[in-house]
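Got a structure here, written out as structure tokens. Questions coming.
Shown here: the complex without one of its protein chains, the others still in place.
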Amino acid sequence: MKILVPVQFVPDLVEELVIDAGGDRLDPYSIRWKLNEFDEHAIEQAILLKEKYGGQVTVLAPDFEGVEDALYEAAAKGADRLVRMCADFYQGTNSHALARLFLSFVQQNKPDLVLAGVQAYSSLDGTVGCLLAGLLDWPYVGYVSCVKPGDQRVEVRKEYPGGLTAELEVQLPAVLGIQAAETPPRYVPISRVRQVMKTSKIEEFNGDLDLMGGLAPEHMFPPQVAARAAMLDGDVDQVADQLVAILREQGVL
Amino acid sequence: MNQEILVLVEHLRGQVADITYILLAQARLVAQASGGKVCALLAGHGAEGLSRDLAADQVLYVDHVALQEFNGEAYTRLIAAVIAERSPRLVLLGDTSVGADIASGLSARLELPLISCCRTIKAEGSQLTFSSQICGGKLMAEGPIPAQTTLVTMLPGGFRVEQGRSAHPPAVTRMEAPGLDGLRITLKQYIEPKGEDVDIARQPLLVGVGRGIQRQDNLEVAQELADALGGVLCATRPVVDQNWLPTSRLVGKSGKSVKPQVYLALGISGAPEHAEAITGSEMIIAVNTDPTAPIFNVARYGTTHDLLDLAPALADKVRQAKGG
Partner (left out) sequence: MAVVQSTSPMAADISEIGAEMAGDLHLRDCIQCGMCSGVCPLGFLMDYPPIRMIAALRSNTFQRVNASDTIWLCVACSACTSVCPSQIPLTRNLMTWTKEEHVLAGNIPEELQLALENSQRYGNPMGESPRKRTDWTRGIESMVPVMGRDTRQADVLWFVGDYASYHQRVQPATRTLALLLHRLGVNFAILGPEENSDGDSQRLSGERGLFEVLAEKNGRALKKYRFKEIMTTDPHTYNALKNEYPALGINYPVRHYTEFLAERLETIRPRLNRSLKARVTYHDPCYLGRVNGIYEQPRQLLQAIPGITLVEMPHNRKTSLCCGGGGGGMWLDGFQWEKAHVRLSEWRVREALSVGAEILAVACPYEASRFEDATKTVKNAEGLLVRDISELLSDAIDPLKGGEL
């Protein structure tokens, strides 16, 4: 089975988010980019499928700072093909644009199954996996936490609120939005990544960025707080005392 | 395009999801300002009764066996057909395991703009602006909604569930289902969460733990506090993902929403996926060493003491207060 994992980069929230001078978007040069966590799960799920059932895994990543490290790490985990998608992303990007680029890759490379992270927290215009499925007219199931291949189909578990899951059968080719891999993304030691860097090649895939369909916010800003919490003063004991009084007043003590 | 606001009714196993009522409340606000109508789209099989308390001007009911349970492909075909026929101003869906499975696909197929993670829509006459919250709750984005049929997936928090409920059943119009043959997604079965001792959604006092608990053996400290208070332990996704607590204790977008009298959030950052599930609480008290954590925006009281110091101290004092 040929599996494609198209990934995205999102701003690393460990750093402060810097809004650019125009006030309507993040400054892509000031942001530390990191691989979308759900895409890490998608990569892991793809590798698990390959290990259990065989197949080929391709990871397709847009050209952001750190893309090579991310691709080599995927190769060290077991990905077969590494592709860097080249376009001028720092001028602007959105989910629709990414989905279109992924679309042209899919049309050329014809995978059987596309695993995408179910969402990316920086997206304002929808989820890339579901957009891609729409463009391809392939079935899409999101919030997937388990994938088992069958005959021209896959069996998946979809998560609903409240801990309920559904077992679904999806005909291939299909796109799945991965919520969690069956086991958490594995650790790959740097020595393995360095080893892989010597033998792996990163292919380039050029595409035109078409930002149509994306949203143009008028401004972006940190949330203003209507009513912020009253912060309690004092050392641990004093705060604990205050909390006991508060809880008593609430009627729960 | 007219000014109709189309709202997708999300229901699972015979129950309408809370998000639906929130969408209806939002739709009502927009409709009032722009002179449009609120139309709820209910798809199912023998499910007409679910429309009875929807605060909508009209309910479009589509009955088909293929719609008995949620099916992304069937729903996509249905909504596409409804949009084609009715040209609504907005289509509101929940940013959920149901709504998010279909919204983007519709946007791609119909070439309609899509706004995700939306908290509120403001309406001034026919001028509509969206306000979305992204990046783990750390960034707001606002702007005009395009002047064409637009899809919006919404997060709860802008309205209360009661605002979308109606005392009087709305008018129901039956609609023919579009062709639903050859669906490529099939539901095999539901899997219930493992039988649990407590239903956290029914608890009056919850102690929630997040990443700040750091290690599994620190859970003891939170459990002790919960025990002292007579409450129940629950958690955010990172804790449950590591199997430190079962999924039935998950509070958040893909877990349960809770409305306790008191929610004590220990080491929880307050990202929207979790925050939106606890806003129904009467009182939220947050303990987090990071003073900029978004949880302090939804909490009534807060402290930046380390939960590992505060929880044991608080447990002691609570025991004294109860015993003495």
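List of remarks:
Should a chain be cited, it is by its letter among A and B, assigned in written order, with residues numbered from 1 in that chain.
Heads up, the rule we're going with is that a residue touches a chain if its C-beta (ideal position, glycine included) is under 8 Å from a C-beta of that chain, and two chains touch if they have at least 3 such contacts.
In this text the structure is predicted, and so the values were computed from the model without any measurement.
For the chain that does not appear, the touching partners among the shown chains are A, B. Taking the complete complex into account, B:216 is the one of B:32, B:127 or B:216 that touches the chain left out. In the full complex, chain A makes contact with the omitted chain through residues 14-15, 34, 184, 186-187, 189-194.
In the full complex, chain B contacts the hidden chain through residues 215-218, 242, 289, 306, 312.
In this section, only the chains that are shown with their structure count from here on.
For the pair chain A and chain B, the distance between mean C-alpha positions equals 20 Å.
Residues 10-11, 13, 17, 24, 26, 95-96, 99, 118-119, 121-135, 137, 139-143, 155, 157-171, 174, 177, 179-180, 184, 213, 215-226, 228-232, 236-237, 239-241, 243-244, 246-248, 250-253 of chain A are the ones that touch chain B when the two sit in their complex. Residues 12-13, 17, 69, 72-73, 76, 96-98, 100-109, 111, 113-117, 129, 132-144, 153, 184-193, 204-205, 229-231, 241-242, 247-248, 250, 253-257, 261-262, 282-286, 291, 294-305, 309-310, 313-314, 316-318, 321-322 of chain B are the ones that touch chain A when the two sit in their complex.
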